[in-house]
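One structure is given here, and the rest of the page talks about it.
Removed: one protein chain of the complex. Kept in place: all other protein chains.
After this line comes chain A, so read on.
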């Protein structure tokens, strides 16, 4: 009864409102006054008049591009003029960089040998050893495209103990200096009190700068690289992960906005921090400053210092950092500050208050996705601004801080490699990364444009682009033993894999010392079988990016693997849902052996796993490229010498990229004839060797130390067909053969 009336009221009210809007909307007083004016010939909602007369077009039809240009100026000459005119502060790649040096040998970086008696700071040493350990390094200056000094240029503050004297003469005396052409100079600090200029105190010539705290005024776009300010303690490799362990929704934390830091009472950069107290509310906006720094702070202190200092001591910086949604990053004396990286790691969205700072790696990072770019002039609006940001946006900003931190900032190595990759992208313009590759998982360092510049060729962007991988795979069988009998496992394997509806072709990689068997010895299959003779017959060659692999998916197989067609089909359908991961049958696990203080490897049946062996696994063909081109020679040659561990290394690599575990499918655990107790006619498998297992332990620890951390992730999940072992008729099951095995 009551409800009935209620609805009646609602209905009539709704109808009336609809009517009202239909008739022209609720008129507001302001709009009414506009109409009044319009009666007197003035039309405010159409203030740019509609001119009735014919207007001339911008460009006459016959006047496309001027003929006199054709006659007088040679474009080649014009290019040469540009390159000779634009030097110094107006340097650009076109005018101050010799692309010719990079064409012969690709993007190679030379580091000057260290001179005796030259002191090098730990940070700079880290930079140099990163370059020397990278795939870009060359020890031959004749091959180099880019040159890096061994003279420490990081700290150019004259008052600093790290300051290197007489740099000017030392650099001018370098035989390869060539006015700094194709040189890259790293710098963290420049200038000193009171003006903190950005001048390095020596003539950098035509060299590029990789500099922290660089201002947009001095920043030569697409020539210099802005790098973040990092501390002496910043780890060389690996680096700590971001602090965000899980997403909380709603994403608000205890504090809205925090800051804790020094206040400069006078001089450059002091205004913003001096004004922070206006915004501080001691509740959710906590902005604390202290005057206590320097020797004679008492001399300069102002009326607010004592109160501010007392408030400052009440709060713990770490606690605030971890419990705030936003973190203020105001400029210090220089534009950049340590606060920036600290906030980024802590998943506290940085609110930048540093006008004119060319943000770190701004050439490639879209900082609007991970930070709030404030304006020092609008300090008082900052609280309103951050409060107006929708919680969905906060959630996204926060996740992006973590992605960027881990992709580009968490170690000196990442900072240096990012710098080099940015320059490489400029050198190889038509084969460089698009912005999406830099700004989305897994980031530019793992997305190599030499493989392809097309996003759809990588396993990471299918969802973003709304496309799917090709519904076919290429099987790559790694053959090491000669073909002697027609009952050999490899022949059975060829037949069962060839029958899969998703199989496009089978590649047999012949890594056996014996010559290739005659063509007719291979069984007839409905798909093409391509036999490739391994060049060096080494383990790593199974992961070479062969041109014959044209499908997105690779099914990697050992020669003695036993798999049925159904198993192959099922694994492939699973992979289509997880194209960036390794999907396969044999699972293994790693663990931390606290007695020996090292990583351990186990093949026992456990409740979890962190590796899926590549003897029977499907993964994206991009990982072949990454394995071959991203990993250092030291690890690959270790694999080749041992003829072991290549599958572990692949798992390390893929997990380092995805930050996720591989995926094991169905129950099957034994996947080799030898394991199943039927000793084949082939020679004893390398798996039977007792050293084999010990080697794998060693490999794990070697790999973990190169990656700087343990990238493997455990999983407790295995994927089975939907009706697997359910009590329904076997005829209703699509993958019924899997249960029979």
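Here is the rule we go by: a contact is a pair of C-beta atoms (placed from the backbone, for glycine too) under 8 Å apart; a residue touches a chain by one contact, two chains touch by 3 or more; residues count from 1.
As a convention for this text, contacts and distances are computed from a predicted model.
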Chain not displayed: protein name in its UniProt record ("Cytosolic 5'-nucleotidase 1A-like", "Exostosin GT47 domain-containing protein", "39S ribosomal protein L37, mitochondrial" or "Translation initiation factor eIF2B subunit alpha"): "Exostosin GT47 domain-containing protein"
Would you indicate which residue among A:176, A:256 or A:453 is in contact with the undisplayed chain? A:453
Given A:122, A:608 or A:737, the residue that touches the chain left out of view is A:608
Which is it among A:282, A:378, A:484 or A:694 that touches the chain not included here? A:378
Using the touch definition up top, pick the residue from A:174, A:256, A:389 or A:516 that touches the left-out chain. A:389
